[in-house]
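With one protein chain withheld, the remaining protein chains of the complex are depicted in position.
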Amino acid sequence: MNAVTQIAVPSPVRRETPAAVAISIRKLNKFYGGFQALRDIDLEVGQGEIVILCGPSGSGKSSLIRCINHLEQHNSGTIRVNGTELTHKASDVAQVRRQLGMVFQGFNLFPHMTVLANCTFALRLALRLPAAEANDIAREYLARVNVQDQAAKYPSELSGGQQQRVAIARALCLKPSIMLFDEPTSALDPESVGSVLRIMEDLAATGITMVCVTHEMGFARRVADRCVFMEKGEIVEEGTSDRFFSAPSTARLKAFLQQVL
Amino acid sequence: MHYDPVLAWESMPTLLAGTATTFAVLLPVLVLGLLLALPVALMRLERGGKAVFAASYIAFFRGVPSLVLLYLVYSGLPQLSVVRDTFLWTVFSNAYFCAWVGLTLTHSGYMAEIIRGGLAAVPPGVVEAATALGLSPRQALFRLRLPMAARYVLKAYQNELLIMVKSTSAVSAITLVDLTAAANTVFDYTYDPFTPLVTAAAIYWCIVNIMRIGFTMADRKLNRHLARG
Partner (left out) sequence: MPEMGFVQQLGIGALMTIKVAVLSYLLALAIGTAFALVTLRRRLVVGFIWQVYASIFTGVPSLLVAFLFFYAGSGIVASLASLVGLTVTVDISPFAAAVAALGMVYGAYLADLIRSAIQNVPPGQFEAAKVLLVPQPATWLLVILPQVLRLALPGMTNMWIVVMKDTALISLIGLKEIMAYAKLASGVTKEPFIYYVLASVFFLGMTWLTYFVSRRIESWSERGYKPVVKQEPAHAL
C-alpha cells in the first residue's frame, strides 16, 4: 500500500520541459569580422512556446533571430528547426525557411504592390498556387489582422500599424509553424503599437510557436511562456515570465529591468 | 593591329597643336557660357514672361545637339541677309568664332539649369536671415546665395565640364583642327589609324582625369564644413 502511494506522488518533474522541440540551438557563434555578435548560445524553444528575447541594443538578439532563418550565417554551432539542421546548403535553408514566418522591424512590404498582392506574391511564386486560391488565403489572413478593407491599397497609403499587420498576414499566408518577430513595434508610433501587439497576442493564443525580440515588457509579461535576457552576445538569464520579472537572479537583468520598466 | 611608339612620338607636335586648338575653343566657351547662364538662371526663378523665355532657352539649347548648332551658326546664319550683307559676315565666316558661339549656347543651357538647381537648393531661411540683417537682394545674391549654390552644384559642374571637354570634338565638323581632327590628319598621312587615335584618346584621358583630380581637391576644400568627424 505504501509503495503504491509513493508511486502516486507526483515527482517534481519540471512541467515546461517540452514534448517536442521546435527550435534547438547549440553552441552558436556568430562573428562580424573580428566582432563576436553571438557567443556559445544554447537555446531550446518547444512547440507552441512563446519565447521573448530582450536585452539592450547590440546584445545580439536580432542577430540570433536572423541566424535562425539564415538571413545571417552562423560561424559555428548548430541550429535545428523542427528536426532539420540548418546548414549553409540551399536545400536545407529552404527546408528551414518553409517552417518559419518572419516579421521585420521595418515591415519590408513590397512598396510597388498592393496589400493583397504583397500577401499573394509568395503563395503564387513560392507555392505556385492559382490566383483565386491565393487571393482567398490572403483575404482570410488580412481579415484576421483587421486590414481586409485595405486590400486594394498600396502600403504607403496605410498607417505604420496597418503596414505591420499586413506584414504579419503576409508571413502567416505561408502557414508557418513558427513565427519570428524582430522588434515588430519599434518603428511604430505609440498609437499603432497597441493594435499590432493585440494581433500578436491573438496569434499566441492559437498555439503557434513564437520567438519575438521586443522591448515591450508589458506584452512580454502577459504573453511569454519564457523570457530570455541577452547581453553582449550571451544569454545571461532565462526563465518563465513570472520569475523573470518578479525575481530576476542576475544583477545585469535587474539593472536592465529597472531601466525599461 | 599594333601601337607604333615611334609614330606616336613623331606625330606628337601635330597632336599637341590639336590639343591647343581644343583648349582655345574650350576656355572661352566655359567663361562665356557661365556668364550667359547666370542671368538665364535668375530669370528662370522669376515668374511670368521672363521665366517662360528662360525655360524655352534652356529647353532649346539642351535639346539640340551641339553639332546642329555649330552647322547652324557656321553655314546656316550666313545664308540670312542680315548676316550676309553686313560686317557680321566676316565674323561668322571665322570658324573659331562660330565654335565659340555654338558651344557657348549649348553650355549656357546646361549651366543655367545647374545654377537654377543650386539656387533653388539654398534654404529660404538663409535669404530671410540675410534680409533681416539688412543685406540688399543684390548683396544677398552675390555674397550668400551664389557662393552657397556653388558648393551644392560642384559635382554637377564637374560632370558638365568633362562633357564639354569631350564635346569640343564636334568642332572638327566646321574645319577646326582640334585634337580629334589632328589624329585623323596623322591617319590620313600614315594610313595607321590605330596609333594616332589611341594617342589622342590618351591625351583626352589625361586632360579629363587631371580635371577630375582638381575637382576632388576643390570639393574637399569647399565642402570642408560637411566633412564628417
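Order as written gives the chain letters A and B; numbering starts at 1 within each chain.
Keep this in mind: contacts are C-beta pairs under 8 Å (C-beta built on N, C-alpha and C of every residue); 3 or more make two chains touch, one makes a residue touch a chain.
All values derive from a computational prediction rather than experimental measurement.
Asker: Write out, one label after another, the shown chains that touch the chain missing from the document.
Answerer: A, B
Asker: Looking at the whole complex, which of B:38, B:67, B:95 or B:135 touches the chain that is not displayed?
Answerer: From the options B:38, B:67, B:95 or B:135, the contact with the absent chain belongs to B:67.
Asker: In the whole complex, not just what's shown, which of A:97, A:165 or A:226 touches the removed chain?
Answerer: Reading the full complex, the residue touching the unseen chain is A:97.
Asker: What is the set of chain B residues that contact the non-displayed chain in the whole complex?
Answerer: Touch set of chain B with respect to the missing chain: 1-2, 59-60, 62-69, 71-72, 75-77, 79-80, 162, 165-170, 172-173, 180, 183-184, 187, 193-194, 197-198, 200-201, 204-205, 208-209.
Asker: List the residues of chain A that touch the chain left out of this view.
Answerer: The list for chain A reads 69, 71, 94, 97-98, 100-102, 104, 106-114, 121-122, 125-126, 154-157, 170-171, 174.
Here, only the chains that are shown with their structure count from here on.
Asker: What whole-number Å value describes the gap between the mean CA coordinates of chain A and chain B?
Answerer: One centre to the other, that is 59 Å.
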